[in-house]
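Note that this complex is displayed minus one protein chain, with the remaining chains in position.
Chain naming follows the written order as A, B and C, and within any one chain the residues start at number 1.
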Amino acid sequence: MLKVCLSGPLKSAADGAASVLISAATIRELLRELVKQYPQMQIQLDDGIAVSVNGDIFRDNWSQEIPEGAEVFLLPRIQGG
Amino acid sequence: MKYQTPSTSKEAAVLIQGERGQAFVLAGGTDLMVRMKGRFVEPDLLVDIKQIPAMQSIKKLATGFRIGAAVSAAEMGENTSLKKTWPGVVESANLIGSDQIQNRCTIAGNLCNASPAADAVPALIAAGAKVNVVGPQRRRTVAVEKVITGPGTTSLRKGEVVEAITLPKRPPKSGDAYLRFTPRSEMDIAVVGAGVSLTLDSNLVIKSARVALGAVAPTPLLVPAAAQAIVGTKLNKAALNLLAQACCAACNPIDDKRGTIEFRTEVAGVLAQRAAKMAYQRARGK
Amino acid sequence: MMAGTLVSTMINGDATEFVCQTGETLLEVLRNRLGLTGSKEGCGTGDCGACSVTLDGRLVCSCLVLGVEAQGREVGTVEGLADGDSLHPLQSNFIKHAALQCGICTPGFLIASKALLDRNSNPTDEEIRFALAGNLCRCTGYDKIVRAVRATATELRKK
Partner (left out) sequence: MADDPKFKNRKFKAVGTRPPRPDGLDKVTGRAKYGADTFAPGQLVALVLRSPHAHAQIKRIDTSKAEKLKGVKAVITSKDLPDVTNGDRDLYDTLENCLARDRALYDGHAVAAVAAIDELTARKALKLIRVTYKVLPHVTDVDAAMKPGAPIVQPRVYTRGVSPKPKSPSNVAKVSEFGHGDVEAGFKAADVVVEKSYKTEQTHQGYIEPHACLASVGPDGHGELWVTTQGHFVYRNTCAALLGMDVAKLKVTASEIGGGFGGKTHVWMEPIALALSRKANRPVKLEMTRDEVFRSTGPTSSTSIDVKIGVKKNGTITAASAELRYQDGAFPGIWAMLGAMTAYACYDLKNVKTIGYDVLVNRPKVAAYRAPSAPMAAFAVESTINEVAAKIGMDPVDFRIKNAAKEGTKSSYGPTYGPIGIGPTLAAVKKHPHMRGKLGKNQGRGMACGFWFNFGGETCTDLNIGVDGTVTLTVGTVDVGGARASLSLIAAEELGIPYERVKCNIADTGSLGHNHMTDGSRGTFSSGMSTIFAARHAIEELCQRAANTWEIPVKDVVWHEGNAIAKGKKHKQLQPLSLGDLAAGSENTGGPIAGHSQIVADGAGVSFASHICDIEVDPETSATKVVRYTVIQDAGKAIHPDYVEGQFQGGAAQGIGWALNEEYIYGDDGRLQNPGFLDYRIPVCSDLPFIDTQILEIPNPNHPYGIRGVGETSIVPPLAAIGNALSDITGVRMTHVPMSPPRIRKAIKEKQA
């Protein structure tokens, strides 16, 4: 089980929960499970998302494996200049 | 659009009078072409005056200096005699825009563009400059402060063309200065401008003075009360305070993208004081 | 209605003729009619200096000069700065001192810097800064540009 921390607009998509427990081995599995539990999350995923695994931020590589016990943060996708 | 390059002032005046559409004088073009680019004006005729010999040079005469209407601000800065006699006027011209603009812009154009914020105009008013105007029928001379009647409007009639601006002969112990406030060090339009010209007597008391302000009213202003405040003084602190008060009292500015009423009014006094001090030092020969 | 004006001029030392409408700027003529796209339009109102050229040796914004005004006069552009395959020292020093990032303002800065050094062979940093105040650069903060001009002045004085 992974503790997935949520913030910003993602939190409201999970009914205001600051974190949720998800069983997943990769980012792709994680996102799939999240949408299963919180269908509202799909809108947020469509808006763009990034996943921080132990402080490293992944924006596009959904095959990234997530080690057991890792700190996982779901972040909105950002833009730069 | 037609483009003409007459070789006399009168020819220029006749061309403009004869045009049924919009006719403009093209000197440096640094204002006119910006307005054309923004489609604020769409001329039918441009009369380029830069090939008119009478407008091309700076002449030192017995009565003072005569600056042709097509003379660029850069050329004014290169004229050591003019610069020595009228440093404030030359500085004001040399504050207009960048080096690129300096090589094109003219003080006659700066005047005829009739912006309340024109840099050269307060300095010219302070200097007591006169404008030689050529019309299709006759010539006339007009004081520089009588030319601008409002933002973008002048007292020149259709067909009248400025041929030259003249500066009077300078008595000894005279000096002038022009200062302006801009947020950046260069490339801005004056938020406030102040020009002072004065003459001292042998005791270094101010014998006569003229003070003019820019960007604080619909037109550049001659402020006689400000001059009175310093005439008869050695520009002591009290005189300077009265000068600033008179300048602030004369201000009738607007709030706009370049400054506020409050700021313009206050800074007009500050700049007038500084310009007066500079002019005074110059008059003393320092 | 569309009759243009024939203009004979010298551009970078070469006799050149072109036909243009009276309303066209020298910048438009250089770029669109003569293929000299080294001069850039950043504003069209004389505020950025990217279109700087010399007209009879004087630095001007070509966006504020009419094409027809070039009749009988000499125009200098960035394309005429180098002497054959040897760059003008300003050009080499701009590269050497990394005085450009995006490079769009570079032609204007080179022309303006040359105009400065032609009349003042030993400018102070402040003189350099004021002489270049009509040229906007948004990438460099001007630091390396001023250094490149200063280095060029030193180099040219040694020659």
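List of remarks:
Following the convention adopted for this analysis, contacts are C-beta pairs under 8 Å (C-beta built on N, C-alpha and C of every residue); 3 or more make two chains touch, one makes a residue touch a chain.
From a predicted model like this one, the values you see are computed outputs, not experimental measurements.
Every shown chain touched by the omitted chain in the complete complex is listed here: A, B, C.
Of the candidate positions C:V7, C:V29, C:A115 or C:A133, contact with the hidden chain is made by C:A133. Of the candidate positions B:N241, B:T260 or B:Q281, contact with the unshown chain belongs to B:T260. Although one chain is not shown, part of chain C still touches it, namely residues 21, 23, 31-32, 35-45, 47-48, 50, 77-79, 81-82, 87, 90-91, 94-98, 100-107, 110, 125-126, 128-130, 132-147.
Although one chain is not shown, part of chain B still touches it, namely residues 37-39, 181, 183-189, 191, 256-260, 262-263, 266-267, 270-271. Not every partner is drawn; the one left out touches chain A at residues 5, 7-9, 11-12, 15-16, 43, 50, 52, 54-61, 64, 71, 73, 75-76, 78-81.
The rule is short, and it goes like this: only the chains that are shown with their structure count from here on.
Work out the mean CA point of chain B and of chain C, and you get 29 Å between them.
Distance from the chain A centre to the chain C centre is 54 Å, each centre being the mean of its Cα atoms.
Our note on geometry: chain A versus chain B, Cα centroid distance of 67 Å, whole angstroms.
Those residues of chain C lying in contact with chain B across their complex are 5, 21-23, 25, 44-47, 49, 52, 55, 58-61, 63-66, 68-69, 112, 115-116, 130-131, 133-135. Looking at the complex, you find that chain B touches chain C at residues 1-3, 26, 28-30, 33-34, 36-38, 46, 48, 50, 74, 97-101, 103-104, 185-187.
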